[in-house]
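What follows is a single structure, written as structure tokens, with notes after it.
With one protein chain held back, the other chains of the complex are shown just where they sit.
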Amino acid sequence: MNFWNDPLKVAADWLTGIFVGWGMNDVFAQVLVAFLGVLMLITILMVVDIFLVWIERKVVARFQDRIGPNRLGPFGLIQPFADIIKLMIKEDTTPDGADKVVYNLAPMLSMMSVLILWAVVPLAPVMLGVDLNAGALFIIAAGSIGTLSIIMAGWSSNNKFSVIGAFRQVAVMVSFEIPMLATLLIPTIFAGSMGMNAIIQSQDIWFVLLSPLAALIFLIAAIAELGRAPFDLAEGESELVSGYNIEYSGMKFGMFYAGELLHAFTFGGFWAIFFFGGYRFFGLEKVSPFLAIAIILFKALVGYWVIMWVKYTVMRIRIDQMLAFNWKFLTPVAFVLVMVTALMNALLRDASSWLFITGMLLSNVIVAWISLEFVRSASKKERERVEGVKQVVEAHH
Amino acid sequence: MNEWLYVGLFFIVGLIIPVGAIGVGWLLGPKKPNPIKQSTYECGIEPVGEGWVQFKAQYYIFALVFLVFDVEAVFLFPWAVKLNQLGLFAVVEGIIFILILVAGLVYTWRKGMLEWA
Partner (left out) sequence: MTAEQIIFLIVAGVTLASALLVVTTRNLVHAALWLVATLFGVAIIYTILNAGFIAVVQVVVYIGAIAILFIFAVMLTRRELRDNTPQLNKNWWSGALVAVLTFVGLAFLLQGWSGFSKTAAAIPSGFDAVAELGNQLVSPEAYVLPFEVASVLLLAAMVGAVYVAFTRK
């Protein structure tokens, strides 16, 4: 075992040796080293987060046919640091009638709910984070804390806009949790485990090829969970100004903003882990853990780019349309897909892998086609209804 | 050692970082409160009434339906984990479990409870 093959273990052993040499208790030294490791990972994440601000601004600029930040440093790379300094030296205001403790706790919980997600992210075959056997559900649990922080922020600000924004956002987040849970069942069925590493290890064939529909539903649910366009009605600028975080200023607002960007990047990573093989890429991950980290970060960036692409292309939709889309379309389709996948998995388990892939892919296509036919007939009915109303109104004129 | 200890470390560090960032912002920023600055933001117009509005009861219905499906999905995870080693019988059990709840969704839908009106 040298540094190149397992850098974390080498570094941890070296540090533990030093601490024990200082006369520290063995177990305590291990916990201290783990603490330092977590601190290092999260500090790196915060630095990545700063550059995500730059990436987001550059990408949105290109989508809108602008150049984006280009004055500070090469390609405007120093711009995000200027943003951070500006946030830091802003006055920290607290509105009248705010519930001070809850008001201050909410941005911290919001950031924490994103950072703890990285506990279960396997970065490389030798850097698994914490390989929980309930890994997939852990994401949902962390999301519940995020939901709670939003309702806390909205309620404690004592502002009508923020309460309405928080309620809408929470209604959307909890609703779209159901299709997300259902689509998480599908990689779980294929891998026979909820652990992230087990899911990656069993992806000799990327799960997106076995179940493209599940990958798509997971992406849609993730975008809703993030509160990004087209599901960003919580911050509908024209009606709610900015939603649940309207009364926050300075670094507290910064926590919500940075949390949202890192959350999007993290879900890009989860999309890669569940459906695109995580850190695996044709055996390259076995060469070096550094290469594996590069692979998973690249895949996470691609996922993040897809999320941005959707955000800056699709229009915001109304809350009734959004909830109807979830409960009348996405949830039934997701559960039908779970049932079909479980059945096909049981029938084709002993078949050759080509037959397995073809069967799974075909069943996905059929489910997608039938659900689209349903949507088509429903929208035809809706159009006829609207036309009928129009004719009645015209007759009255 | 219990693996959850490490998850606990993530919770602790995940709180320390934002507390530190907000603390630094609090130290560096000016502190000059005045009544107009502190007043609730309503697009520059003086705030009217209390910061509390009546909500549609529909939010509650959606939360209830969500709760039922949340519990259902949680039940299904152990089933999905073991599915590869179990026979067709177990698959059919899971499908019956899902179908019973989808019937509930259909009932809610038919009763018009999923309409936002």
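For clarity, chains are labelled A and B in written order, and residue numbers in each chain start from 1.
We adopt the following convention: a residue touches a chain if its C-beta (ideal position, glycine included) is under 8 Å from a C-beta of that chain, and two chains touch if they have at least 3 such contacts.
All figures in this text were calculated on a predicted structure; none of them were measured in a lab.
Within the full complex, the chain left out of the display contacts the shown chains A, B. Here the missing chain is touched by one residue of B:14, B:29 or B:94, and it is B:94.
Listed residues A:151, A:208, A:223 or A:246: the one in touch with the omitted chain is A:151.
Residue positions on chain A in contact with the hidden chain: 27, 99, 102, 132-134, 137-138, 140-141, 143-145, 147-148, 151-152, 155, 163, 167, 170, 174, 177, 192-194, in rising order. Counting the whole complex, the residues of chain B in touch with the unshown chain are 2-4, 7-8, 52, 55, 57, 59-61, 63-68, 70-72, 74-75, 77-83, 85-86, 89-90, 93-94, 96-97, 100-101, 103-105, 107-108, 111, 113.
Throughout what follows, only the chains that are shown with their structure count from here on.
Considering their complex, residues 27, 30-31, 34-35, 38-39, 42-43, 46, 87-97, 104, 107-108, 111-112, 115-116, 118-119, 129-132, 134, 136-137, 157-161, 163-164, 167, 171, 174-175, 177-178, 181-182, 185, 188-189, 192-194, 241, 246-247, 250-252, 254-255, 319-320, 323-324, 327-328, 331-332, 335, 338-339, 342-343, 345-347, 349 of chain A touch chain B. The part of chain B that touches chain A in the complex is made up of residues 1, 3-7, 9-15, 17-19, 21-22, 24-26, 28-33, 35, 37-43, 50-53, 55, 59, 62-63, 65-66, 69-70, 73-74, 76-77, 80-85, 87-88, 91, 94-95, 98-99, 102, 105, 109, 114-117.
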